[in-house]
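Pasting a structure here, questions to come.
Yeah, one chain of the complex is gone here, protein chain that is, but the others are all in their spots.
After this line comes chain A, so read on.
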Amino acid sequence: MKAERILELMARKAGRAAGKAELEELEQLLAENPDYRFLENVLDTVEAPVQDTAVVRDGWEKIEAVLQTSAQTPEKPETPVMSARRPFRWAAAAVLLVVAGTGMWRMARKKPAAPALQQISAPMGSTIKALLPDGTQVWINAGSQISYDARFAGKSRDVNVTGEVFFDVAADDNKPFIVHSDNLAIQVLGTSFNVKAYGDDQKAEVAVITGKVQVMMRNSPEKKVVLLPREKLVLSLDQQTIIHEDDSIQHVSFRVQELASSKDPGLVMETAWRHQKLAFMNETFAEVARKMERQFNVNIVFEDETLKKEILSGVFEKEDVNKALRLLQMTTGFHYRIVQQQVYLSR
C-alpha cells in the first residue's frame, strides 16, 4: 500500500502535478524507503536526447527556402510544402504496406536519421587530446570543437570541425575520413594534418604533415585541390563570402604554399600548439593576438591601431601571458597592462 502511494507521488512529482504537501510526504516516504530513493535516482538519469544538429540544420534549410518562396507569392504560400511532401506520402505508404511491427522499427533504427552525435570541445586556455572510435587521434586547440557520429556508422567517417584541430587519421581504405568545416571538406584515407577554421578568422588553413589529402571548397565543389606533405592550403574569406552565398566563387581565393620552415627542423609552426607552444612566423600582431587570446584565455584590446600591423615571428613555450608579452616587447616597442582577463596594448 505504501509502495503504491510512493509511486503515485513520484508520478505526480515527475508530471509537475504534486502540491507542496505531497512533495513533503514523498520526501518523508523516500527517507524511510531507500529502495525507492534509488528508483528515483535512476529515473533522474533519464534525459532529453542529444539534439542531432544535422537534422535541425537540414530542416531549417528547407523551411528557409519555403519562407523565401512564400514571400514572393503570398497568395499561394503553402504550395511548395505540399508538392514537396507528396512523394514521401507514397513512400510512407509503400513502407507501411510491406512492413509490419518490429521489422519496421529495426529498419527505422538503422537509418542514419538520428545518429548518436558525439561532441568534444576544448575550452579557452587549454587543448584536448582525444581518441575517436576508429583509432584516429585528434588534438583540439583551445576554443575549438569537433562533433561526429559516435559509431561512425555511415559509409564515410565524417567529423565536423570549428576552430583548430590536428588529425592523425587511422588508415581504413574502405571508409574515407572526411573533415567538414564551414567552408571546406577534407577527404583522406590515412594521414596527419592540421585544420584551422575559426569562425571569426578571415582565413582557413589545411596543413599536411604526412600522407595526402584532397580538399574541396564548399562554395565551389568542382574545385578540388590535392595537398602533399609539407604543403598547406590557405583560403581567404572576405565578409562577402558569407553574405552572398549564391555567387561567392569570385570572393573566395586560395593558394597552396610550402609549410613555413623554421630553424628547428623538428618544429612545424602550424602544429606547434599541440605541444603547448605558440609559434608564428611573419604574422601580424593582430593574428598573433588572436592566437594568444585562445591560448591564454584573455581578451586583447589594441588601444593603438597601428600596432595591429606590426609583423612578428617567434615561438613561445609554456610561457604565461606576461612572459610572452615581455618577449614580444624585445622586438617591438609597445606597452601593455593587464586588468583581470583583459590585455591592453598601446604604444
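Heads up, the rule we're going with is that a contact is a pair of C-beta atoms (placed from the backbone, for glycine too) under 8 Å apart; a residue touches a chain by one contact, two chains touch by 3 or more; residues count from 1.
The rule is short, and it goes like this: contacts and distances are computed from a predicted model.
Per UniProt, the protein behind the absent chain is "RNA polymerase sigma-70 factor"; the candidates were "Cytochrome C oxidase subunit IV family protein", "ABC transporter substrate-binding protein", "RNA polymerase sigma-70 factor" or "Chemotaxis protein CheA". Taking the complete complex into account, A:67 is the one of A:67, A:131 or A:226 that touches the chain left out. Touching residues on chain A toward the chain that is not drawn are 3, 7-8, 10-12, 14-17, 34-36, 38-39, 41-43, 45-52, 55-56, 58-60, 62-64, 66-67, 70, 77-78, 81, 84-85, 88-93, 95-97, 104-105, 107-108, 111-114.
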